[in-house]
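With one protein chain held back, the other chains of the complex are shown just where they sit.
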Amino acid sequence: MKRRDFLKGVAVAGAAGVVGFPGIWTQRKAAWAANGEIPVGILFSLTGAVAVVERTLHDAALMAIEEINDNGGIHGMRLRPYIEDPASDPATYADRARRLVLRDNCISVFGSYTSASRQAVLPVVEGRDNLYWYPTLYEGRECSRNVMYGGAVPNQQQQEFVPWLAENFGGRFYLIGNNYVYPREENNVCKMILNQIGGEAVHEEYVPMGHSDFSSVINRIRQANPDVIFCTLVGDSDVAFQRQFHAAGFDPEQLPVASLTRSEVEVKAMGGEAAAGHFSSAPYFMAHDSPENARFVEAYQRKYGSDQVTHFVSEAAYFQIYQFKAAVEQLAPSDITATNIRAAAVGQTFMAPQGEILIDENLHTHLWPKVAQWDRSGQAKVVLESQQRIAPEPYWAYEGQRCTGEGLVTS
Amino acid sequence: MDAFLNQAFAGLSMASILLMVALGLAIIYGAMGVINLAHGEFVMLGAYSAWLLQTSLGLGILVALPIVFLMVALVGLLVERGVVRWLYHRPLDTILATWGVAILLQQLVRSVIGSESRYVAGPTILDGNLVLGGVVMSNYRIFLIFFSLAVVAATWFLLKRSEFGTKLRAVIQNKEISECYGIRADRVYALAFAYGAGLAGMAGALITPLVSVTPSMGTYLVVDAFLVVIVGGVGSLLGTVAAAGMVGEATAMFSMLMNDTIGRIAVLLAIIFLIRFKPMGLFPDKVRR
């Protein structure tokens, strides 16, 4: 699959080089809906450090678009994806988002994984009142009327997870994360919950992005002797940490790593052996048992290879396209604008692989949080499932602030 | 005390990895003055070679090491013959060209193998830890420390005792005159470059059990490796070893006293001062060029 892509790329490049090189100076212009197409932007990094994860989001989103188009599109109109590669760099995100919104007239943009890239795109979508569909779990504390948040916010990941950990393993937490806003905010929330239930954070530390040697951290963990490691490391750092932590001989039954960010992607890279016995909290796991999920996983693996995994962000990248479709379906073709889509999307439910989800009026998503334990095969077994759909509260940790349908309300 | 010793071991272990990455760079830079920004990509290729050999042939990384070395050395040879050899008389331009090579190699891996991160199993015989009192040392890391020193010894032997090394040193001192004596300088350069690349590849294969294998893994390593080479001094093996040891230990100690980020800042500032006051490195090469 990848190889064919590559060959195709080379062939296209060669042909374009011969025929269209002057085309490099001209701009691509598209008139929206002129030929029965709905232009949407796809903005996931295909190169650079974040491509490891964003490539899967790109794949999942495109799969959903293809499925919709194969089933007759929306009111007979096809979705036309405009694909850009922001190369894992915030400035490039801002630049490519401008292209999608201003030049290609996309009525929605689906994209990005890191908080930094979302914030780089915000001025563009807010300035033009467009819609940005952001599939990733994030730190909350944001209430843009132009972002559709498909991932979990801290209360959805932690409000059941942390008390459950404290009850089963003890209340002394060691907090470790990469040095940026998401881990810091999640740790703030975690400390708040620990305070309420009488636990404590024995140590809190942050390592630079991409940090890959955790010997010092592991020494400190050994000294602090905590009950739980509360981990918000992402990507490469998470993989490196877990492999080294496992090699250092810790027993997951005595000292589990509880992660908010670890998905099937990271576990595949670190090996099931290293991850086995540790926990993650997320609304979706690949092994989740539901007919929707079976269909999703089957379609994904058929399209991209049987060694590929789905995970809690790619699931959201997938279902957000369907949420978009359901919203557009409610509109007459002449009414399809970003603001109308937003209005139509609110209150809508959709049977996603994780369960039936709902878009809140604050544009975040009501989700089904789960706690799962990893096993040697690289899959997660759900050990604690939320009894009800949990509402998103992006300002959960901040008294007097609420994100509502009118934006942020301070009392 | 245990905390200190644990941390000292952590420093040694970091130093051993740095050393293996930096050694190849030291040879390439020391011998040819080439500032090789694609060195991190050689490390990455080594890691992917190990992955390829493990998934397709089932070879463990220790068994695969010599093959990985040859594979990446071959890539190094191609890069040298194709690009670098035209640039020996303008070393600063190698920054630009090797950066281009780095971008190309990364994209090549991403297009052919895919952008996801890969898993390489570590050698099972080196699982487990050696516990001495309160000091816990991972067997694999102990192995890395000794292995890196062995690589240094082998390199030293190659440079000082083998015919190739004699030729290389002759070319480094005076290219024109050594050519008059029938040494084919371009061939010597090519082999030295390939050797440096091969070392980087081995380093890449050896760190796979500790980190995640991705197309962009090399970019994090090349800056640190460069600092080590410059601090150690051009063309000095001993300097490179000492510099790697110092940087590793300093990182570990600062990290114990403060945290990893501030530790890294402190080490960087220390390096700036070191280069400012000892620009020729810790053990300056006495040979005039």
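Per-chain residue numbering starts at 1, and chain names A and B are given in the order in which the chains are listed.
As a convention for this text, a contact is a pair of C-beta atoms (placed from the backbone, for glycine too) under 8 Å apart; a residue touches a chain by one contact, two chains touch by 3 or more.
One rule holds for everything that comes next: contacts and distances are computed from a predicted model.
The UniProt record for the undisplayed chain lists the protein name "Urea ABC transporter permease subunit UrtC", from the options "Diguanylate cyclase", "Urea ABC transporter permease subunit UrtC", "SUF system NifU family Fe-S cluster assembly protein" or "Pimeloyl-CoA dehydrogenase large subunit". Of the candidate positions A:54, A:185 or A:213, contact with the unshown chain belongs to A:185. Summary of contacts with the chain left out: across A:77, A:116 or A:276, the touching residue is A:116. For the chain left out of this panel, the touching residue among B:57, B:132, B:177 or B:262 is B:262.
Residue positions on chain A in contact with the hidden chain: 5-6, 9-10, 12-13, 16, 20, 23-25, 27-28, 46-47, 83-85, 87, 89-91, 94-96, 98-99, 102-103, 115-116, 119-120, 122-124, 141, 179-181, 184-185, 188, 208-209, in rising order.
Residue-level contact of chain B with the missing chain is found at 33, 35, 37, 83, 86-87, 89-93, 95-97, 99-104, 106-108, 111, 219, 223, 226-227, 230, 234, 261-262, 264-265, 268-269, 271-272, 275-277, 279.
The rule we apply is simple: only the chains that are shown with their structure count from here on.
Centre-to-centre, using mean CA coordinates, chain A is 35 Å away from chain B. Residues of chain A that touch chain B in their complex: 2-3, 5-6, 9, 46-49, 51-52, 55-56, 179, 205-208, 210-213, 215-220, 222-223, 235-236, 239-240, 243-244, 247-249, 265-266, 268-271, 273. The touching residues of chain B, counted against chain A in their complex, run 3, 6-7, 9-10, 13-14, 17, 106-107, 110-119, 121-122, 127-129, 136, 138, 140-141, 209-217, 219-220, 251-252, 255-256, 259-261, 263-264.
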